[in-house]
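Yeah, one chain of the complex is gone here, protein chain that is, but the others are all in their spots.
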Amino acid sequence: MSDALYHDAILALAKDRRHAGRLDAPTHSHTSDNPLCGDRVTIDIERASDGTVRRIGHFVRGCVLCQAAAAALAASVEGRGPAAFAAAESALARVLAGQNDPENGVWAAFLPVARHTSRLDCVRLPLVAAKPVFEA
Amino acid sequence: MSDALYHDAILALAKDRRHAGRLDAPTHSHTSDNPLCGDRVTIDIERASDGTVRRIGHFVRGCVLCQAAAAALAASVEGRGPAAFAAAESALARVLAGQNDPENGVWAAFLPVARHTSRLDCVRLPLVAAKPVFEA
Amino acid sequence: MTQALRSQFPILTPSLAYLDSAATAQMPLAVLDAVRAFETSSRANVKRGVHRLAEAATDAYAAARSDVAAYLGVPPSEIVFTSGCTAALNLVAHSFGALMKPGDAVLLSALEHHSNLVPWQMLAARSGIELRFLDVDAEGRIDLSALETKLDARVKLVSLAHVSNVTGSVLDVASVVATAAKVGARVLLDGAQRAPHGPLDLKTLGVDFYAFGGHKVFAPHGVGVLWARRELLDAMPPFLGGGEMIAQVELAHSTWAAAPAKFEAGTPPIGAAIGLGAACRWLGTLPWAEIAATEARLCQRLLDGLAATPGVRVLGPQSLQARAPVVSFALEGTHPHDICQIMDSAGVALRGGHHCAQPLHKRFDLAGTTRASLALYSDDSDIDAFFAGLSKVRKILL
Partner (left out) sequence: MTQALRSQFPILTPSLAYLDSAATAQMPLAVLDAVRAFETSSRANVKRGVHRLAEAATDAYAAARSDVAAYLGVPPSEIVFTSGCTAALNLVAHSFGALMKPGDAVLLSALEHHSNLVPWQMLAARSGIELRFLDVDAEGRIDLSALETKLDARVKLVSLAHVSNVTGSVLDVASVVATAAKVGARVLLDGAQRAPHGPLDLKTLGVDFYAFGGHKVFAPHGVGVLWARRELLDAMPPFLGGGEMIAQVELAHSTWAAAPAKFEAGTPPIGAAIGLGAACRWLGTLPWAEIAATEARLCQRLLDGLAATPGVRVLGPQSLQARAPVVSFALEGTHPHDICQIMDSAGVALRGGHHCAQPLHKRFDLAGTTRASLALYSDDSDIDAFFAGLSKVRKILL
C-alpha cells in the first residue's frame, strides 16, 4: 500500500540533482530541521531586485519525500516572482489534504502522502525552510 | 453476604461496655490510629508486679469491628499473665487467615472478616495499640 | 432514557446499586470497545513510527486529543495528557511553580482534595511559596466572602475544586475569575468532580488551568487531562524529562519540544487516552438537559430521605442550587465503614472515610462520612436500594 508513495514521479524528483547543493552567493538563505527525525534542509536563493528568484539551491539531509519536495519547490519557483512560492504552499496544502486539483502541478506526485500523517512533515520541511527566505 | 459480619456475637462484643473507657491510673498506656480511616484506639492497663493484667480499659473511636476487637482483647487478657496477649495475637492471626480452630475462643466471632481484606485492619487496630503496653 | 444509558454499562446488573461514581465511574461499551479495538488492531507506540500500526496508533492518539478538546471547548494543542488528575495538579505545581518566586502565594480552600493540597504544600516547602486558605461555610461551600482580602498581588494562583468531592458544592467560578483578575492571579480548577456531569466550555468559564482524570468520566484509570492557556503552556518549563518531550538532546543539555509534547515525557498511556477520547466523544452525544434533570431529581430524593432520617447530618448544601449529586452524611452513633459494609450486603456501593479531604472533615469535627454519588446511569432503583439499605443499617447498628 505505501508502495504507492515511492512511485516513479517521486523517485525521479528525489533523484533530480539540478538544484541540489548550496549556491555560491545566495542573497537569502535559511536552514530548518525536524528534531524528531534529524532531517535538515537548507534553502539558498539568489533574488533579483524585482523579486524574481534567479537561482535556488537546496541542501537536504532527509528522506526521499523530503528530497523530492525540495526538488519540486526548486522547479516551482526558479525564474518566477514571489507569488510562485505562495502558489507552491497552497498546492502542497491541497495535496496533503488529499485534494486532486489541476493546479497542483508538480505537487500532484505527493498525493499518496496525504494518507500518511507520519510523513507529512517530511514533505513540508523544504517549504518550512524556504519560508523565511521568501518572506525576507 | 457481608451481613454475616454483623452477626450477634460481634454486635454483642461491640456493645460490651465492661472495659470501655480509660483507666484512672494505668501503669501502661498506648494509642494507635489508622490514618486511612481515622480510627483510633487507646489501651490502658494496670499491671501487677508479676506481670498479671489487673485491669484493662479501651477507648475506641472506630467501627463495630474495631470496638468488638477491643472488647475481645480485654476479655482475653484481664486477670491473666503476659502469655495471654501473645495467645490473643495468634488466635486473631489464625482467624483472619480463615482458620477455624478450637483455640480461637472469643476471636472465632471474627472468622467472617477473613474474606474482607479492607476490614482486616479494623480488627487488628486494638492489638496494634496494645502491643507496646504488653511489651513494655 | 436512563434505562437505555444504563444498558451500555455491562457491570451494572440489577442487583448492584452503584453509588460510588465519584470515586470511579463505570465504563460504557463505547469505551471498552474502543480500548479493545486499539489493543487488538492498532497497538503500537505513537509519534515516531511510520509502519501502519504506528500510524494508526498515532492518529488514534491525536483524535483522542481532539475529542477531549471538543468536550472542553478548547483547541487540541492546549490539551496535555497526564497519568491522572493528581499528576496534572502536580505538573502545575512544578511547572507553574517554577515561575514563582519565594514570597509569592497560592490561594486554596479548606475543602480541597489532598491532590489539590499536598502538591502545593510540597511546593511551599521547596520554594518558599506561601499558602493561603479560603474557609468553608456551614453548608460545605468555599466561603468567597474573604476572597478580596486574601487576594493581593503576591497571589499568583488560585487553585480550587470546581465541585467538592465531599459536599457536592459547585464553585462560583465567575466570582473567583473576576476577583483573581483584579490582582493578576491565574485560576486553576480541579474539575475531577465536575467533568463527569456534562460538557464544559472552558473559554467561557474564563479560567487558566483545568484538570481532571479519566476514570471519573467513564474512561480507563491511568489517564488525565491538564488544559492550560497556550501562553502558559509556552511559558512553563517542562516537569518530567524523557523521550518525546525534547527537541535536541546532547549529553550536557537539551531543548524542549513545543507544548503539549513538552509536558508528555515518555510513552503516554495510549490505550487509556484513546478510551478517554471515546468517552468524551460519547459524552458529547448525550442529552445533557435530561441527564441533569434526572441527576437533580435523584439527588433531591437522597437529600429529602436523609433529612427525614433521625440522626443524619448531611455535609453539604441542603438544596440543589449550585450542587452536584455527591451527598456525604454522618449517622450519629455509627461508623462509615459499618454503614458501607451493611449497605454492600444490601447491594449498595457507597464509600466511607475522609474521601481524601481530612482538613474538611476536621473542620466539621468528623473523622469520616459516608458518601453516595450519582452519575448519568443512576436511577430510582439505586435510591430505593439506598434507603432500604439505610433501614437495615439502622436496624443492625442502632
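Letters A, B and C name the chains as they come in the text, with residue numbers starting at 1 for each one.
Rule of thumb we're sticking to: contacts are C-beta pairs under 8 Å (C-beta built on N, C-alpha and C of every residue); 3 or more make two chains touch, one makes a residue touch a chain.
Keep in mind the model is a prediction, meaning the values are calculated, not measured.
Note that the absent chain touches A, B, C when the full complex is taken as a whole.
Among C:L32, C:L200, C:A259 or C:V314, only C:L32 touches the chain left out of the display.
Only one residue in the set C:A30, C:A110, C:A146 or C:A388 touches the chain that does not appear here, and it is C:A110. When the full complex is taken into account, the listed residue touching the unshown chain is C:C356, out of C:A30, C:A296, C:A322 or C:C356. When you scan C:A87, C:L188 or C:A261 for touch with the missing chain, the hit is C:A87. Of the residues in chain C, those that touch the hidden partner chain are 10-11, 16, 18, 20, 23-24, 26-27, 32, 36, 39-41, 43-45, 48-54, 83-87, 89-90, 93, 108, 110, 113-115, 117-122, 131, 133, 213, 215, 220-223, 238, 240-246, 248-254, 265-272, 337, 340-341, 343-344, 348-353, 355-356, 358-359, 362.
Where chain B meets the omitted chain, the residues involved are 1-2, 35-36, 116-119.
Residues of chain A that touch the chain left out of view are 1-3, 5-6, 11, 36-40, 61-66, 116, 119, 122.
What we mean here is this: only the chains that are shown with their structure count from here on.
Using mean Cα coordinates as chain centres, the one most removed from chain C is A.
When the C-beta pairs in contact are tallied for B-C and for A-C, the bigger tally goes to B-C.
For the pair chain B and chain C, the distance between C-alpha centroids works out to 39 Å.
Distance between chain A and chain C, defined via averaged C-alpha coordinates, is recorded as 46 Å. Not a single residue position of chain A touches two or more of the other chains.
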